[in-house]
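What follows is one structure encoded as structure tokens, with my remarks underneath.
Note that one protein chain of the assembly has been removed; the remaining protein chains are unaltered in position.
This part shows subunit A:
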């Protein structure tokens, strides 16, 4: 290939490489270096090379239960994001004029507030004598305050709130690309609204569902602040496992090994998803 390229093409390629160099150096320094260092740490013990950090996955039950809980919460958040995000994206994709930017703007609005602030906001809303419990008690719906925070529910709720845009935006983009004529064709052929939605619109929007699900799922796997603040110690997710290992035990090797395992799992999820839809579509570049 390079034999066939002309001197101009080669010069152009060198130029492009040169222009990319600053970005490549930044990515190399700030992303690749820590990853390599982390990988190296995970195999290092007091007496040099060791597999002891990885062996703990099979001996320490906290590891297993933490990973199981993390995946369960990621799964719940993803399902909830589909159920809530799909109708929002649908309405935005189908509405006209100024409505799509308004709806998408409302979806994106939370992005402008820090995750920490939003987590505390949920704490205030959901706590024992919070707004939700007070309102429900006053309305006579409940006698006893519901336990809405310091458990998985609070974690799922707040994480969902923060990650919902990652479901809505790919869904919206996919739905916008479904030609309106397909639904018109479905109707002209005798299909009622339900049938046309089920057999035409829904299947064609699936790439968006998959893209959004992968993003939300993967991001939840590594989420830290909301489970820490709203889990109340009842949720012990992988991210917290990592932080405890460093903060309390100063165990960089153990923390690194957990991160490496989580990273490998995330890569595996992307790999699986890319067998269904191309990676570029998940990341929204196509």
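Throughout what follows, a contact is a pair of C-beta atoms (placed from the backbone, for glycine too) under 8 Å apart; a residue touches a chain by one contact, two chains touch by 3 or more; residues count from 1.
Quick note on the criterion: contacts and distances are computed from a predicted model.
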item: From "2-oxoacid:acceptor oxidoreductase subunit alpha", "Urease accessory protein UreF", "Spermidine/putrescine import ATP-binding protein PotA" or "Fe-S-cluster-containing dehydrogenase component", the hidden chain's UniProt protein name; value: "Spermidine/putrescine import ATP-binding protein PotA"
item: Contact partner of the left-out chain, one of A:38, A:52, A:84 or A:187; value: A:187
item: Candidate in contact with the missing chain, chosen from A:195, A:246 or A:264; value: A:195
item: Residues of subunit A in contact with the chain not shown; value: 179, 181-182, 184-192, 195, 199-200, 203-204
